[in-house]
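Structure, as structure tokens:
For this depiction, one protein chain was excluded, whereas all remaining protein chains were kept in their positions.
Here is chain A:
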Amino acid sequence: MNPLVLSLLILSLGLGTTLTFASSHWLLAWMGLEINTLAIIPLMAQHHHPRAVEATTKYFLTQATAAALILFASMTNAWITGQWGIQQMDQTIPTTMLTIALMLKLGLAPAHFWLPEVLQGLDLTTGLIMSTWQKLAPLALLVQIPNLNSNLLIFIGLISTMVGGWGGLNQTQLRKVMAYSSIAHLGWMILIVSFNSKLTLLALSMYILMTTSMFLTLKINNSLDMNTLATSWAKTPILTALTPLILLSLGGLPPLSGFMPKWLILQELTKQELPLTATIAALSALLSLYFYLRLSYAMALTTSPNTTINTAPWRLKTNQNSIPLSTSIALTAMLLPMTPTILAI
């Protein structure tokens, strides 16, 4: 893509999210979301491949619907209360509508159906942006709303963790696996937002870290499905040895960093007298762990000198800068001892 156009689109992407972060008026927040959507559409369709264009169309339709719902909900609140403040939205009907709109925007169950198909149509870099950057603005709005309906949010959260777990079990395409992983992690974030929104932001930051590591790893290996992943031992042996750590961190196993948000969320849920919810959420994380484990089996734990399911790939030198990946892997694996620091924030 023309570098000028690319920089314009990336800057617009940043502008949109920043606008939503900085706003206290619903209209401005909605504008930021729309700028975000508009900026990423050309990025998604840049390869002009029919599959990419299909993904772009599906994304546009869902995001436009969600944005329209947000506008409608905030307008309803403005009709009732006469003001457009984000943190002063305390009517139940607009709040519920807004929650559902943000559910659609983020890709939470039961409005998650678009996410795997959209992610599958994207290349890995755009997929990374979709999974990480695009979640920031809607979640920033969600944590600011007062008086969220905790029953609805717990329902959405539990359903998302379970859908994310069960949905990913039958996938071999890695982008779809990452989509279901996104649904599951967002479910964990939503579970806790009505009780302690700081933990939502912590879970979001840990999720962004782990997903970045995973996508960058896939990019270096240039692998889009599990079979290609199985040949990565020949291309990048050290990265192959480290990827199980990323995957198990995504699964939330101690002593890796991915355990931190799960632990703190379970702690908050038990403090709120919801131990059954906590147990169900914890056990549904085991579903996701199964497919992460299967990926690490395929990639690193079953290498042998002479069995590849795929044809041997060209071992080309990559231009990709490895510093972001090495930093993010180090953080993905070793941040758990920082938990007391996080708790103090």
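Just so we're on the same page, a residue touches a chain if its C-beta (ideal position, glycine included) is under 8 Å from a C-beta of that chain, and two chains touch if they have at least 3 such contacts; residues count from 1.
The rule is short, and it goes like this: contacts and distances are computed from a predicted model.
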{"item": "Name per UniProt, for the chain absent here [options: \"SAC3/GANP/THP3 conserved domain-containing protein\", \"NADH-ubiquinone oxidoreductase chain 4\", \"Carboxypeptidase A1\" or \"YjeF N-terminal domain-containing protein 3\"]", "value": "\"NADH-ubiquinone oxidoreductase chain 4\""}
{"item": "Of A:M75, A:I220 or A:L253, the residue in touch with the unshown chain", "value": "A:L253"}
{"item": "Given A:H25, A:R51 or A:K271, the one touching the chain that is not displayed", "value": "A:K271"}
{"item": "From A:V53, A:A241 or A:A330, residue that would touch the chain that is not displayed", "value": "A:A241"}
{"item": "Touching residues (missing chain, whole complex) on chain A", "value": "237, 241, 244, 248, 253-256, 259, 263, 266-267, 270-271, 275, 278-279, 282-283, 285-286, 289-290, 293, 297, 300-302, 336"}
